[in-house]
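What follows is a single structure, and I will ask about it in a moment.
All protein chains but one are shown at their positions in the complex.
Moving on to subunit A:
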Amino acid sequence: MTRLDGLQAMLIASPVRTTPLFRKSSADMERIGRSGVLNVGMGNQTRVSLALCCVERLEFWEYKGEMKDMTKDILAGAAGGRRNGVGDPLGPNSEIGRKLKQYYDELVSDNVPDRFAQLLSQLEKAEPAQKKD
């Protein structure tokens, strides 16, 4: 059993009673929750720390009373792409997932035309702006 499997087992066995590994404020918890169970393409270490974040996240969502749905997401996220459809269907093991990222990364790395920087400079100069309707 890997460390991650152990953590998952722990999450499955007692999601409600799991003690948070790091005590954080609600705002921190939310940030951690938002940082995304869906990060894909990560190594073992990352998965383990992600799973730790998941433990915190569980606590947070329990606190928010949105426990049930989130538990499923978290477990699915922590499990990575191993279970077809249940795990991460767009992970690095998925042809669709890889192509999707390749497609998008190509778009993101496209050179940004000058017009946008110029636009922002104009907006800045025009300040205080007339409200547009």
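Quick note on the criterion: a contact is a pair of C-beta atoms (placed from the backbone, for glycine too) under 8 Å apart; a residue touches a chain by one contact, two chains touch by 3 or more; residues count from 1.
We take it that contacts and distances are computed from a predicted model.
Chemist: Which protein name, taken from UniProt, belongs to the chain you can't see among "RNA polymerase sigma factor", "Xylose transport system permease protein XylH", "Assimilatory nitrite reductase (NAD(P)H) small subunit" or "Copper oxidase"?
Modeler: "RNA polymerase sigma factor"
Chemist: When the complex is taken as a whole, what residues of subunit A touch the one chain not shown?
Modeler: Against the left-out chain, subunit A lists 33-34, 36-41, 43-44, 47, 69, 73, 80-82, 84-85, 87-110, 112-113, 115-117, 119-120, 123-124, 127-129, 131-132.
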